[in-house]
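Apart from one protein chain that is not included, each protein chain of the complex appears where it belongs.
Take a look at chain A:
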Amino acid sequence: MAPGLTDSSQQRWLLTLLMLVILALSLAPSLRLLMEALGDLTQGSESPLWRVLQAESTWRALTRSLYTSGLGMLIALILGSLFAFVITLTDIRGKACLVFCFMLPMMIPPQVTALSWLQLFGPASPLLKSIGMAPPLGSPQPLYSAEGIALLLGIQSAPLVFLALRTSLLSLPRELIEAARISGARQVEVWGQIILPVTRSGLIAGAAMAFISSLGNFGIPAMLGIPAGYYVLPTLIYQRMASFGTGVLAEMASLSLLIGVLALAGVALQQAWMKRSRFGLVGHSGRAHDFSLERWRGGVTALLVALLLVILVAPLAALVVSSLVPAMGVPLSWETATLNAYHEVIGRQGATWRAVSNSLWLAGCAAVVLMLCSLPLAYRLQRLPRRWQNLALSAIELPYALPGVVLAVACILLFVRPIPLVNVALYGTLGLIFVAYLARFLVVCLKPVAAGLAQLDPSLEEAAQLAGAGPWRRLGGIVLPLVAPALFAGGLLVFLLAVNELTVSALLWSAGNETLGVLIFNLDEGGESVLASAVAVLVVLMVAALMLCLSLLAPRLPKGVVPWQG
């Protein structure tokens, strides 16, 4: 046998083994959850699933979940489509800047969004106090309501609608619009009769994504709903777990199954719709059209900027103001301004700093490990038949598509007892959170790498093969350098998401093992809003810096890796 052949078959087996291990690890939590939820069905009406389905609290939480997510989706649809249409189709100025600002809310963790809006409204708002507009003491916080939750869910998921619609607008061939115009259609008619119907699929896909993401959101309903006793499905699970511990695991598994099924049904529905309304579009795409706004330009620009001021700048300003006052309720002035909160966060080696360093370690290690796995995994996946490839990708995507609470409950189920054979107990350690992060964010790192590999001309590798490079040599010397930017971007995205993660860690943390997301949540719950604001300000700065890094990397990446760049 030729040496090259043994080399390549050896590589093939190793990579296949790696792929199978990763697939098993991706599927294990969901399967364990399914077993737990359906396992005791033989008990009839006493089985956990049956009990959960009969409980009034389940249906109340479900209705509230659907209400807040549905309303949030509508808000996201209005905001997202307004920005997508104006920015993609018109000759408005400063597009790149508008896009960056509009995308920022998606990357800011939900607990920070919730905190910043809480600082903006209500009688204790330091910002309102400082400008003398605070409502009288004792008046209710308007955000502690279903509509408050829906508003923030809408703002948080509006970028998803924006992205989906923008993508389909950019792939709209220019000829379709030109053909309508030369047929005599005015701009309004072109918009209503050609553009809107053709890009309908993008709009629906975006709306479905906004709905699913709102359904699984934990940070916003937790910070706005729990104080008002308004529980949606994810916060109901959290509250039960916090009150009763692992004793109610079986019931929680059933509840998780309910949200999981809802979310996956949403995904399936969205994909079916996409398929049904996908037209084979022929022609030159890339830049759909420039509608000239002419005398409306000033007005439209002012509208977009005003919206950005309300949904982004005002809450962040409130957050900054809150982090600079000595205590809640004190107005900010030159005399009262203090950096004490920041000293507390960075300077003291207390719980705050411990949480920050825990999160940095977790996110950093997850990013490195996933980067190491992604290239061989994507390389092997690319060589699978199309059908198997799609199945494998679905399995890897599952832990990310499921709401975080579901994954957390599944991970508890999987690791609540020490792992057999090696006898290592992960439950109650950082290790459990780490494993959950690996499962959840693998697909985030894998997608850019797979996109980069798909773009690679196979002849590049074939040329190296003819020149005498063995399979490992080719992987390291040809493929790796070419997809390195995508790999790095994937790692950066994982870090960005993991460092701010709240939903999974909210259920998995234990004393001494707090994460940054849990920290903000706990500080706010404990009434330490000033300290929470300071941490949140630092988080926003870090997010913006990481986004900027990704933007700088963008020219060397496959299209679509950096979400806010078209």
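For this structure, a couple of remarks:
Here is the rule we go by: a contact is a pair of C-beta atoms (placed from the backbone, for glycine too) under 8 Å apart; a residue touches a chain by one contact, two chains touch by 3 or more; residues count from 1.
The rule is short, and it goes like this: contacts and distances are computed from a predicted model.
A chain of this complex does not appear here, and its UniProt-recorded name among "ABC transporter ATP-binding protein", "Prolyl oligopeptidase family serine peptidase", "OB-fold protein" or "Pimeloyl-ACP methyl ester carboxylesterase" is "ABC transporter ATP-binding protein". Checked against the full complex, the candidates A:183, A:333, A:357 or A:510 give a single residue touching the omitted chain, namely A:183.
Touching the missing chain, out of A:49, A:170, A:194 or A:237, is residue A:194.
In the full complex, chain A makes contact with the omitted chain through residues 173, 175-176, 178-186, 189, 193-194, 197-198, 200, 279-284.
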